[in-house]
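Sharing a structure with you now.
All protein chains but one are shown in place.
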Amino acid sequence: MRVSIVGITGYSGLELVKLLNNHKKVTIASIHATKEIGRRLSDLYPYLVGVCDLVIEEFDAKKIMAKSDLVFFATPSGVASKLAQPFVEADFPVIDLSGDHRLPAYLYEKWYKKTPASDEALNKFTYSLAEFTDVKGKKFISNPGCYATATELALIPLLKAGVVEEDSIIVDAKSGLTGAGKALSESSHFVNVHDNYVTYKLNRHQHIPEIVQELKLFDDKVNHIQFSTSLLPVNRGIMSTVYVKLKKPLTNANLFAIYEDSYKDTPFVRVQDDLPELHNVIGSNFTDIGFLYNEVTNVLTVVSVIDNLIKGAAGQAVQNLNLMNGWDETEGLLISPNYL
Amino acid sequence: MRVSIVGITGYSGLELVKLLNNHKKVTIASIHATKEIGRRLSDLYPYLVGVCDLVIEEFDAKKIMAKSDLVFFATPSGVASKLAQPFVEADFPVIDLSGDHRLPAYLYEKWYKKTPASDEALNKFTYSLAEFTDVKGKKFISNPGCYATATELALIPLLKAGVVEEDSIIVDAKSGLTGAGKALSESSHFVNVHDNYVTYKLNRHQHIPEIVQELKLFDDKVNHIQFSTSLLPVNRGIMSTVYVKLKKPLTNANLFAIYEDSYKDTPFVRVQDDLPELHNVIGSNFTDIGFLYNEVTNVLTVVSVIDNLIKGAAGQAVQNLNLMNGWDETEGLLISPNYL
Amino acid sequence: MRVSIVGITGYSGLELVKLLNNHKKVTIASIHATKEIGRRLSDLYPYLVGVCDLVIEEFDAKKIMAKSDLVFFATPSGVASKLAQPFVEADFPVIDLSGDHRLPAYLYEKWYKKTPASDEALNKFTYSLAEFTDVKGKKFISNPGCYATATELALIPLLKAGVVEEDSIIVDAKSGLTGAGKALSESSHFVNVHDNYVTYKLNRHQHIPEIVQELKLFDDKVNHIQFSTSLLPVNRGIMSTVYVKLKKPLTNANLFAIYEDSYKDTPFVRVQDDLPELHNVIGSNFTDIGFLYNEVTNVLTVVSVIDNLIKGAAGQAVQNLNLMNGWDETEGLLISPNYL
Partner (left out) sequence: MRVSIVGITGYSGLELVKLLNNHKKVTIASIHATKEIGRRLSDLYPYLVGVCDLVIEEFDAKKIMAKSDLVFFATPSGVASKLAQPFVEADFPVIDLSGDHRLPAYLYEKWYKKTPASDEALNKFTYSLAEFTDVKGKKFISNPGCYATATELALIPLLKAGVVEEDSIIVDAKSGLTGAGKALSESSHFVNVHDNYVTYKLNRHQHIPEIVQELKLFDDKVNHIQFSTSLLPVNRGIMSTVYVKLKKPLTNANLFAIYEDSYKDTPFVRVQDDLPELHNVIGSNFTDIGFLYNEVTNVLTVVSVIDNLIKGAAGQAVQNLNLMNGWDETEGLLISPNYL
C-alpha cells in the first residue's frame, strides 16, 4: 500500500515517517508541507539522512489520490477540516491525527474556537481508540488525542465493569514538551521549562469533551471529568493519573480481572502489578497501566503511561491502519521502549 | 544567639548553613555529623570555601549545651528521637527538622517503623507550621515535613472556612529529588530519574498522618486524605495539587477572601491569580498558592508550590527560630527566588 | 547611592534587581524597558512579588540623571551604543553590561555587524575584568562578557607568568541556555535543547576579539585563540576548558604559585586542587579554577567555571560598582552558591 503524509514537518508527521519506514506493507509515496517545498526532508532534519530522503511536495489532493492509496493528516487543528474534504468527497481513505474529526461540530467550535469540518466528513469519520473500536473495512479514521488515549485506556475497563462513581472522576495528567507542538512560545522556551513544572489549560483542555464522549459509550452516566494538564520537563511521555471513588470496595484480584477482561488480548496494553513509569514505554507503542485501591479513602488510583508521539499519535495511527486493512495489528510497531 | 546543627552533611543541614550564614542574630557555634569528624565542611563541599569553613565535630550533647543556645536536628528519621533526649531533659531549646517529634508514638511506629521518641519529649515539642502556630517563647519545635507544608498551606484556609466536603480530599503531590535525600539508591540514580516520572509510596507516605493530624485542627471531620507522591526530574521543588469538592459553589472572589483571611499578613505565602509554577519559589522561603473552581464538576483545584529544602525544611526552621524569639519573622529569609 | 537599570526584562537586568536588592549602599531608583511601560515588574514576573514591586518606566536619559547617580545598561548589543550617549556627554556614571563598549569601533563592526558607539564614548569607557582592573574613581565601565570572564580568569595568570606557548591556546567553552538570551528561537526551544548538546558560532563568537584584546595586555604575543562554544542543557553556568602548551614543564606547585600570585587576595576567585564543576558556583559570584598538567603531551588543561548571569554579568557589574566607589568589593555579593 502506498500512503501520503500531510503535515510532514510536525512532530507526529516525523514520527510517522520513522514508523512507516519499517512497515512491511507500506511505502511512503509522498510527503507534504506548507513550507520548504522541493527540499529533501533529510536536508531539514539531518537525523534522517539515509533513513528518509524524500522530497517535500506541495499539497495537492488530486495528485495524492493518483499516487497513493491512503493519506495521513498530521496537521495542526483547523487544517484537516478543510484539506481532507476532497478525499471525503472522493471516498478516498484518510487517517486524521488531528482533532478535526473527533467531535460534533458544536463541541468542536466551543473547544477549538475554529470552523468545524463538514457534516458529511464528520459523519464518515470513525473515532478509533484502537483497543476498543472495530475499524476493519473503514475508510475514515479519526485518531484519538494523546491525553485522551492515556486517560480512556485507564478508565474504560472500570466503566465497562460499572464499578466507578461516575461523578468522582479526577484526572491529573502530565505531558512532555513534544505534546505542546513545534511552535515557538514562552511556555516552550528552554529556560522556562527546565527545572520547572507548570499546570496549564486547567479545565480548558480540548481533549476533555473527546474523553467524556468516549467514556459515555461505556457508562452513559459519565457527564464530566475533572481534568488537569501539566508540563513535565522532558521531551516525550504522558502519565495520566486517574482518581475515582468506587461504588463498592474491590480487591486487587477483582481489579486485575476487570483490566484483564479488556486487555488480555491486546498486544499494546500491559497491565502491571506496580504503578508504571515513563521510561518503560517511551519509544514504543505500549500503554502501561497499574492501579492501587485505598480502602481508607475508597479511592482507586489508576496510572497509565504512553509515548505521546507514538501510542498518543503516530503509533496508534499505524495501529489503526493495520486494523482497517485486516493486517497484523503489530506490523511496524514491534519496537522496544528505549528504557534509557 | 549561638546555634549548633546536628546532621550537617544532609541536604537540610547544608541549607541551614546557607541561611544562618546571612542571619543577623545568629552565629553558628558548631556543626555535627557522624562521619568526617575533624574535617572542614568546605573540604567536603568546595562550594562552601569562603562561605563556611567550620570544622565538623562529633556529637556531644553536653558540649553543645555549653557552647550554644539552641540546637537544630537535621538528621534522618530515627536519630533525633534518641539524640535530642538530653536536651529535652535539660530544657535546652531544640528545633527538629526530622519527623521524630511530629506524631504520637503509636502513629510514628506505624508509619516510620522505628522506635518513637520518649513521651516526655513528645509532650514538650510543638508542631509548628509557621503560618498557623504561635511558638513565641516555646523551646521545642517540631518542623513540618516538606509535602506536609505545601499541602497544609493549600488546605487549611478552606477548612477554616468550612467549605470543603471533608471526604473528598485528593492530593497529587510532586517533588524534586533532593526530597528523596542523599542516600544512593536505584531510584535516585541519574539515568533512572532523568526523562522519567515515577509515582512512589502511594498511600504509604509518612507525611499522610502528619497532614491529617494538622488538618483536623481546623476541621475535625477530616479523617483521611488520598495522597499521591511522585518524583519530578528536577533537584528542588514541590508542587502539591489538591482536589476537593465544595459544600456549595463559590466564586473566585469568595475564594480569594478565604485565602486572604489566612494569609493577608503572612510574609511568605503569596496568593495568586494564576496557578503557580516551581520557578517562582525555588531558592526562597515563599509558598505560592493559586486555585481554580470548576462549576461543572464542583471540584476546586488548589496548587501550592515551595522549595522543599527551604520552606519545606531549613527555611521554615529559621522562620520558627525567628518566631520563637520574637524576632522579625523574615530575618535571614528575604531571599529572592532564583527564577532561572 | 541611587541607581537605574535600563533593560530590566532581560536575564541580566532581572539578576541585577536580585543583587542590588540586598546591597546596603544602593537603592534602585528606576527600572526601564521598551515594553510593558507602567506595569509592575512583579506583575510580569510573579517570583518578584514582595521582592521588587517597582513599576517599569520609559527610558528618558534626563529623568534618569535627575533621580539617579548611576545607570546600568543590561540591554542587547546595539542599544547602549546609542542610549548611553547622553550620559557620556553629561559625564554621568554608566556600567554597560552589553558588548557595546568593549571593542574598538572597527572590531565591533566586524564581529557585531552593528553601528559602533561614538569615539567619545569608547574613549571614556574602561573594560573592567574586576580582578585585574583598577576602576576606583572611574565613571564609565564596560563589563566583560560571560565567556570572556571565565576564559580570561583562567589564562591571565599563566600569561603574566610567561609560561604559555602563545600560539597554542584552545578553548572549549560550554554555556547554559540563559547565555543565549530571552529571544525565542529554534535553538532555544525546549525539545531541541533537552538531551542534546550543540556546538555553535565556532570561531565566530563575538567574545573572541574581546578575549584576545584582554590577553594581549598580559602577553602581547597572543594574537589569536581557538575558541569553541557549545550549549549545555542547563539554565545557568559556563565552563571554560582551556588547553595550552607550556614553554617548559611545570610542577603542580609551580602552577599553584602562579595562580596564587594573581588570586591570593581576590575574594571571588577560588583556586582548587580538583577540576571544578558547575554546581559549586551557580547562584554566586565565584569563579572556581583548577588545572592539570600532562607531562606526556606537555598540555596544561585549565578549567574555570562561573555563573554566567552573576560573575559573567550582573554580579561582576556590582563588583565593579563597589570597586568604582571604593566600597568593600564583596558588598551585596556574599551569596552562597546554590549547590543543588
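Letters A, B and C name the chains as they come in the text, with residue numbers starting at 1 for each one.
Here is the rule we go by: a contact is a pair of C-beta atoms (placed from the backbone, for glycine too) under 8 Å apart; a residue touches a chain by one contact, two chains touch by 3 or more.
Treat the numbers as computed from the prediction; the structure is a model and nothing was measured.
In the complete complex, the residue from C:217, C:257, C:299 or C:334 that touches the missing chain is C:299.
The residue touching the chain not shown here, chosen from C:192, C:206, C:262 or C:322, is C:192.
Set against the missing chain, the residues B:178, B:226 or B:336 yield one that touches it, B:178.
Even with one chain removed from view, subunit B keeps its contact list with that chain: residues 177-178, 182, 184-186, 188-195, 233-235.
Listed here are the subunit A residues that touch the chain not shown: 11, 14, 17-18, 21-22, 45-52, 178, 195, 235-236, 267, 270, 272, 274, 276, 279-281, 283-284, 286, 288, 309, 334, 336-340.
The chain not shown here touches subunit C at positions 170, 172, 174, 191-192, 195-199, 202-203, 224-226, 228, 230, 232-237, 239, 241, 243, 275, 277-279, 282, 292, 294, 296-297, 299, 301, 303, 340.
In the analysis below, only the chains that are shown with their structure count from here on.
Of all chains displayed, B has the C-alpha centre closest to the centre of the whole protein C-alpha set. Computed centre separation for the pair subunit A/subunit B is 39 angstrom, with centres defined by C-alpha atoms.
Put simply, the C-alpha centre of subunit B and that of subunit C have 36 angstrom between them.
Under the contact definition stated at the top, the residues of subunit C that touch 2 or more other chains are 178, 195, 235.
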